[in-house]
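Note that this complex is displayed minus one protein chain, with the remaining chains in position.
When the chains are written out, they are named A, B and C in that same order, and each has its own residue count from 1.
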Amino acid sequence: MKERLSREAIAMRIAKELFDGAVVNLGIGIPTLVSSFVPEGMTVIYHTENGALGFGPVVTAEEMKEKADIDLVNASGQYVTPLPGMCFFHHADSFAMIRGGHIDITVLGVLEVSEKGDLANWMFPGRGVGNIGGGMDLAFNARKVIVATEHTTKDGKPKIVKACSVPLTAPECVDLIVTDVAVIEVKDQRLLLKELAPGWSVAEVQALTEPALTVSPDLKEIELL
Amino acid sequence: MKERLSREAIAMRIAKELFDGAVVNLGIGIPTLVSSFVPEGMTVIYHTENGALGFGPVVTAEEMKEKADIDLVNASGQYVTPLPGMCFFHHADSFAMIRGGHIDITVLGVLEVSEKGDLANWMFPGRGVGNIGGGMDLAFNARKVIVATEHTTKDGKPKIVKACSVPLTAPECVDLIVTDVAVIEVKDQRLLLKELAPGWSVAEVQALTEPALTVSPDLKEIELL
Amino acid sequence: MNKVLQTFDEAVKDVPDGAVIMIGNFAGPGGTPFYLIQALRRQGARNLTIIANTAGGIGLTLDYDDHRVLFENKQVRKVIASFPFSTSASRPSAAEKQILSGEVELEILPQGTLAERIRAGGAGIAAFYTPTGVSTVIEKGKEVRVFDGRPCLLERALKADYAFVRAFKADSMGNLVYRGTQRQFNPIMATAARTTIAEVDEIVEAGELPPESVVTPGLFVQRIVEVKEDPGFPRNLKRSFQVRRG
Partner (left out) sequence: MNKVLQTFDEAVKDVPDGAVIMIGNFAGPGGTPFYLIQALRRQGARNLTIIANTAGGIGLTLDYDDHRVLFENKQVRKVIASFPFSTSASRPSAAEKQILSGEVELEILPQGTLAERIRAGGAGIAAFYTPTGVSTVIEKGKEVRVFDGRPCLLERALKADYAFVRAFKADSMGNLVYRGTQRQFNPIMATAARTTIAEVDEIVEAGELPPESVVTPGLFVQRIVEVKEDPGFPRNLKRSFQVRRG
């Protein structure tokens, strides 16, 4: 059985990296889903580039009419909800937090990630243009950079590559790669395969990965809970 | 009649340099007195290095018991009074205002000022030590630097000198020198004598001044009101 | 000392061709000076340099006429931004076409570098070293220098002739407060321009804003205009303002 993990399952696995009191910035896409899987009783404090800390979940479609407030949005332009203890600040202060190393964990999307942990995620492939936004500051400066991604492109090509072919977001920045088939730690410029999706073998994951994987002595199946 | 102007009169003359809406930072000593002579109807906005803007007059000895508040002090440690429209900020923001050129006028004290407009006012003479405080940022960065001083030291030596003998606060920063006998503009690295205290001649002021003074074609008696 | 003007047209009247203008803008209309932008379109100044997070019309959130209208009206020569392109390949913005054709010059920056360069402009910091961007396209043409073992880029201050900012309330001294995430680039842009023009929901008397809550001290604000009700306001935007005011 070679099922791949859903986007939600990837997010669930990443949620296990969080800790009580962690300050976390989530990128667009799968990363946003991570907030849905924070264990009960754990306080995770969300940061958004546009200057808010400690806000609550994204407003759902049903809540939109009642709760959407154009002055309470995250960096993806989604409406979010107020939470006791949240606060606001301007963009220079917000990136002082990022650049100053005050963000514990960021979760980002991926176009390509290299065996050294180089991350590329800002260029639109084929369009010749790109948006850097806040991702580059996060990739360079967050204490821990986790990337969330499908293991391969829609065409089946590896997204984990020997060297990135598109412009970098940041070199050697990624700490942990969580995909729909594996969890891989970037350690000493090597890729350490730590967890496999249910039913997947090392060889099968390696076949979808361009650089050679080092297999962790503690290799295990991904646990989501 | 060779009377010298009082400290209050020096402050009165400096007050004539203010304008409606001016943002002003006053140093310790004679400069502090300037705020007492702002013309009726003119709004002058005071800035203090420790992070307040638009506050009111210093609390007098009689008002002390009723009005002194340890959380409303100026950079000299004097209690000041609240005023509608005042606001507070931290030290980095306060000096961003100074360094960024947002202070229209600063009035500072003097140990020595040179013919080029070099200012020296931070070393305690004879003690071999000194306090820089906020004066150096103000001298370097305020749009207009006015110095308020007696023309000579207690020993009768010129405070306006060819070159400063004590460590500089800032080179070529002074725009206007107001003393107890004259008003002198620093222009193109020369000293332009513009006003004389009542009863004083050019020669008498020159005799108390080390560098040569250029006499303004519009030379007149100091007008205080 | 009167900073209050009655119309947005009056507020932008003196913007000359070739002016450098900072515009507060991020993810939706909350913190965008919508009416000032509209007035500048009517006023028609050309060859502008726009400094803003986006180049307008990125299609991320509510669809409304942000500063994309200045590109559509061919008033822009150069844009300095971190997120200059539409999020949708099928709906490229006016800026995207003009940038790709070479009609508009783009300087793209990491968002934190953009913000810090603006703050530096307001704070009299000539330049600073940041780690962000080393070994990426951002490095090109910039000095790299190592501090404590970490390579950093030298980045220069950004200043402007005008800043268009959006705030919640102003008092008559020009002090500004912002609502929620409305703050974004607005407070730093207010510090970095020769003339800062604030578009606000309400102007109150001096003393009505708690002095500890002021975010933009009045010395940074030269002109203030209050938003009046406007029947021609874009539908989507109006709906969201109703949400806000409700």
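As a working rule, contacts are C-beta pairs under 8 Å (C-beta built on N, C-alpha and C of every residue); 3 or more make two chains touch, one makes a residue touch a chain.
Keep in mind the model is a prediction, meaning the values are calculated, not measured.
Contacts of the undisplayed chain with the visible chains, over the whole complex, involve A, B, C.
Taking the complete complex into account, A:Met97 is the one of A:Met97, A:Val113 or A:Leu213 that touches the chain left out.
In the full complex, chain A contacts the hidden chain through residues 20-21, 23, 43, 45, 47, 53-54, 82, 84-89, 92-93, 95-102, 141. One chain is missing from the display, and on chain B it is touched by residues 48-52, 68-77, 88-92, 94-96, 98-99, 124, 126-134, 136-137, 140-141, 167-171. On the side of chain C, the interface with the absent chain consists of residues 116, 120, 123-131, 147-148, 150, 152, 156, 177-180, 210-213, 215, using the contact rule stated above.
The rule is simple: only the chains that are shown with their structure count from here on.
The chains that touch chain A as well as chain C do not exist here; no chain meets both. Averaged C-alpha coordinates put the centre of chain A at 29 Å from the centre of chain C. Computed centre separation for the pair chain B/chain C is 37 angstrom, with centres defined by C-alpha atoms.
Taken residue by residue, chain C touches two or more other chains at 119, whereas all remaining positions touch fewer.
For chain B, the set of residues touching two or more other chains is empty.
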